[in-house]
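As you look at this complex, bear in mind that one protein chain is not there, while each of the others sits in place.
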Amino acid sequence: MSPYVSPRQVAERRQSGRRAAAGILVEGCFALSLLGLGYLLSLLAAAL
Amino acid sequence: MLDRPRAGDWKIVCAYTGKALIGVGALHALPLATALACAEWASLVDFLAGLGATMAAGCAMALLGKTERKPSWMHGMVTGGISWLAVMVMAAIPYWLSGHYLSYLDAMFDVMSGFTTTGLTLVQDLDHLSVSLNMWRHLLTFVGGQGVIVLALSFLVKDSAGGYKLYVGEGKDERLFPSVFHTAKAIWKISLVYLGVGAAALWLAGLSIGLGPARAFLHGLWIYMAAWSTGGFAPMSQNILYYHSGLYEALTLVFFIVGSFNFALHHAVWSGNRREIYRNIETVSFATTMSLLALLGCRGLQRLGVYPDAVSLFRKGFYHLASAHTTTGYMTLYPRQLALEWGDLALLAMIAAMLVGGSACSTAGGFKGLRVGIIWKAVVQDTRRLLKPSSAVFTQGFHYHGERSLGEQQLRSAALIVIMYVAMFALIAMAGTACGYPFLDAAFEAASVTGNVGLSIGVTSAAMPAPLKLVYILGMWAGRLEFMAVLATIAFVAAALRGKRR
Partner (left out) sequence: MRGFRLAALLAAAACLAAAPDAALAADLMSPNAVSSSQLVEEAKRLDGASISFEGEVIGEAMPRRDGAWINVSDGAYAIGVWLPASELGKVRRFGSYRWKGDRLRVVGSFNRACPEHGGDLDIHARSVEVLEPGSPIEHGVPRERIAAAALLLAAGSLSFLLWRKRSRNSDESRPARD
């Protein structure tokens, strides 16, 4: 493979990197929201 | 019955099993490098022995089985089954040589437990284990989560149609890309990127809770590897309790929850389809069952006054329920505390959580959310049919990377696998009870084995009867491969022993 990397490839890699970062953030937030839900449920159970 | 397998069939299975062993042999490089870096000479010798033996066995099998024939579905399944057993035998060498296991069976138990990302362990004196051996334990878990076949596919298997059949044999069937090689590579890319992010986060957390920089890094790396693969191994005997840190627990929670997601989901979200995360039947199913079981479990704990406040209820109750449901197996309690303090209701919630499990095509075990979701939808559909006029025609739908309709074949497969899981759970629970353990304890441990969870109520120990260790090993194996590969292997071997000649 030629070592030359076209600007289009660079742009593609950057976009893929950004999407991956966004993906990690979204999944992390989903997990954190489950944690939050769990904490609320613990509060509820403790109060009952 | 099946025709008796011919030499050609054995050759294919042998060749691909050999390649899986070669892959595992190559993995020895990491603990070897670690032993060198840490000047752990005894351990270095152990790993050199393991490397030599595994490579010799793998190359011999690959050479013996050399054939131009392409694998069929049967070969894919049988290879999936047999290669995991072969890896279990060979990868146990460094464990046994270290002197931290009371028998070779115990060493094989830990390999199977690591590879299947279960997390039950029979290791002795974990707190004095060498750095390189801890590296091996956690590496096996991480790689096992991806799948040994996926590992081999990434590098060693050249035929793509056959490759897919091997991939399915290992219990995955999601095609992220048309090419199974691309799929395998994509799975690795996702795992490695997350590894970087996760290990860094845990390293920083480790520093903040008082670990030294080197230990914080190693522990962070290992804990991450076991969390992502929903394995449950940790470098200290107290598991996550060693750290006495809410921050560490919270991070492990996030990583093992994300780790329990379907690889296809990661791929979809990373490709820009971010809505999939809350529309997907598996995440919805997981969030629903997690909440219900958490409520049930915490209610059970609260009724007995086990924990003094909401924070403790969260850090002990919710944490272990989530650890069970994602089939991770991390604990911040001593196993016996579950038996002595938790009470039946909370333990039943745990058993249910362990059996239901995580997502399909992920590192998690259990029935899987997709099947639970499908079966639930089918129940809804049948109820509707019963209540509405018989002339109405309903197609029940569900969202799984796009809208799909619920077909009879899908439902049948889902239901059959769930039935097999339940049957295996019952058999393993009976085996435990037959060995003299109290029923609830035996059932809890059986659920942990069946779902590849790793939480223990105290049954798993080196003092366990050897037949029970064997039963657990087979259970972990069958559960991880989702039965098909195991049944195919048994049928293959049975046919070899008594099938009719063609």
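Which chain is which? They are A and B, in the order written, and residues in each are numbered from 1.
Just so it is clear, a residue touches a chain if its C-beta (ideal position, glycine included) is under 8 Å from a C-beta of that chain, and two chains touch if they have at least 3 such contacts.
None of the values given here were measured: they were computed from a predicted structure.
Enquirer: In the intact complex, which of the depicted chains does the undisplayed chain touch?
Expert: B
Enquirer: Thinking of the whole complex, not just what is shown, which of B:T116, B:S130 or B:S191 touches the missing chain?
Expert: B:S130
Enquirer: Specify the residue from the set B:L27, B:A62, B:V143 or B:L253 that touches the hidden chain.
Expert: B:A62
Enquirer: Looking beyond the chains shown, say which of B:G8, B:G52 or B:G196 touches the absent one.
Expert: Looking across B:G8, B:G52 or B:G196, the contact with the absent chain belongs to B:G52.
Enquirer: Based on the whole complex, identify which of B:M236, B:V284 or B:L345 touches the chain you can't see.
Expert: B:M236
Enquirer: Of the residues in chain B, which ones touch the absent chain?
Expert: Touching the missing chain: residues 22, 25, 40-43, 45-46, 48-49, 51-56, 58-60, 62-63, 66, 97, 127-131, 158-160, 209-212, 215, 236-238, 241-246, 249, 306-309, 311-313, 315-316, 332-334, 336-337, 340-341.
Operating definition for what follows: only the chains that are shown with their structure count from here on.
Enquirer: Which of the residues in chain B end up touching chain A in this complex?
Expert: 193-194, 197, 250, 253-255, 257-258, 261, 266, 269-272, 274, 277-278, 283, 287, 290-291, 294-295, 298-299, 301-302, 309-311, 313-314, 317-318, 322
Enquirer: Can you check the complex and tell me which residues of chain A touch chain B?
Expert: 19-20, 22-24, 26-28, 30-32, 34-35, 37-39, 41-48
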